[in-house]
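Just one protein chain is left out here, and the rest sit where they should.
Just so it is clear, A and B label the chains in written order, and each chain counts residues from 1 on its own.
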Amino acid sequence: MTNAATLQGHAADVIVIGGGIVGAACADELASQGLQVLVVDCQRPAATAAGMGHLVVLDHSAAELALGEYSVRAWRELAPQIPNDCAMRTNGTLWLACNEEEMAEAERKHAALSEYGLACELLSGAELANAEPSLRSGLLGALKVSGDGILYAPNAARWLLQRQSSRVAQRQAEVAEVQGNRVRLATGEWLQAPAVVLASGIYARELCPDLPLQAKKGHLLITDRYPAQITHTLVELGYVTSAHKGNGPSVAFNVQQRPTGQLFIGSSRQFDNHNPDVDAAMLGRMLRRAMDFLPGLGEMNGIRSWTGFRSASPDGQPLIGEHPHQPGLWLAVGHEGLGVTTATGTARLLAAQMLRTPPPLDLEPYLPQRFIGARAHA
Amino acid sequence: MPELSIDGQPFRFAQGTTVAAALMSSGDRCSRTSVSGQRRAPLCGMGICQECRVSIDGLRRLACQTICRDGMQVETQP
Partner (left out) sequence: MTLKETDHVELLIIGAGPAGMAAALAAAPRGLSIAILDDNPLPGGQIWRDGPHAQVPKQAQDMRRQLQRLSNVRLHSGCKVVALAGPKRLLLEDAERGWLLSYNRLILCTGARELLLPFPGWTLPGVTGAGGLQALIKGGLPVADERIVIAGTGPLLLASSATAQKHGAEVVRVAEQAPLSAVAGFAAGLWRWPNKAIQAITLASAAYRTSAHVLAALGTDRLEGVRVQVGDKVEELACERLACGFSLVPNTEIARALGCTVRNQAIVVDEWQATSLADHYAAGESTGFGGSELALVEGRIAGLVAVGERDKARGLWAERQRWQGFADRLNKAFSLNPALKNLAAPETVVCRCEDVRYADLADHGSWTRAKLATRCGMGACQGRICGTAAQTLFGWDPPLLRPPFSPARISTLACLDEGDSV
């Protein structure tokens, strides 16, 4: 790797494509390691601006748990430095159980997370009602994961891009083509660097069609400001047991109260729908579900709704590492709904590979090789 | 004369008066406190600016598009 003095013909040591939360975290991490970074972004609407900013440890697989736990811990370590306008809070997640099956899932999850060293506890129905009195009565209980949090990702990304301004340069430009470590802008100009990082979320396939990424459309709605209704981020365990299983359109209850007092309501999932417009029926279904859990929501005013696209890989884990057929092109894509959560971990896993330093986690489950084999594609 | 309550204080009104007009004629004549702590009063008078949104009988509504009714409970604190 070169340093700033020997950039000869290079735009930087690393060009990062995409200034969302993942690109920003990668740029920040690489800059911390002493590299000169150029971030190229064309300001298209993307997942960082659209998402809920829920810092949440999921455990569908060992790899998901490992990356999530490591990443959320990294966010908490950053917290003292994070500016106020990033609205970071460690408010914890409550996973709500409506029935015996979901309570069993809460217990399984409790065991798995505890074993991994996460602070979490099971709440009975009565304890849950006490902790969150706005929830409907009759819930069986919940799993509380104390270390989870929330974050306003657009400002967090901006902060990460600006805080090492001597090493991180930003350029507003559209990238039209990527060939290994070379990048062609829409203006026709070519840029090159020893390494190029592709971190453009759902748009990455436009530049690299062999990426196995699928768009999952989601809806969100936010209310006017209200006095405190809930303290934790509330998510139904049906999120994992039933609601978002399978390939049909689905909704699941997922609500947080922002530091502004606004209730932020999700979630929906639709496959193969690339229309960014709000789908009225889907929005209605999502809100009906939210009212099932928080009956008081019905009387509150919603003020904005919007959609976003999660960029999902076949196994739900991101692709972090060098592209097997394009030396010099590094991937940080496929984070599905967890881009904000795992941005910190992604950045460190990527930097460790690029700089050949010991990685903090086993790299294997996140390597692009698991989808992009040795055989060159047509 | 019919009467409603604004933040617990009784207010008598003429039939047909809007809640916005009532708010601007009583107390500190304001409708809400802004995000940074400024007191604000109705601005557009026609349902656009949202400065006059208050709680009316428990629901957040626009004072300028609501007619006063006897016994109505109006709360200006968000």
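Just so we're on the same page, contacts are C-beta pairs under 8 Å (C-beta built on N, C-alpha and C of every residue); 3 or more make two chains touch, one makes a residue touch a chain.
Every value quoted in this text rests on a predicted model; they were computed, and no experiment measured them.
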Among A:S61, A:N130, A:S165 or A:N301, which one is in touch with the chain left out? A:N301
If the hidden chain were put back, which residues of subunit A would touch it? 43, 45, 49, 154-155, 158, 221, 223-224, 265, 277-278, 280-281, 283-285, 287-288, 290-291, 297-306
What residues on subunit B make contact with the chain left out of this view? 13-18, 20-22, 24-25, 28-30, 34-36, 38-51, 53, 59-61, 64-68
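In this text, only the chains that are shown with their structure count from here on.
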Parts of subunit B lying in touch with subunit A, wherever the complex brings them together: 35, 53, 58-60, 78
Which part of subunit A faces subunit B closely enough to touch in the complex? 224-227, 260-261, 299-301
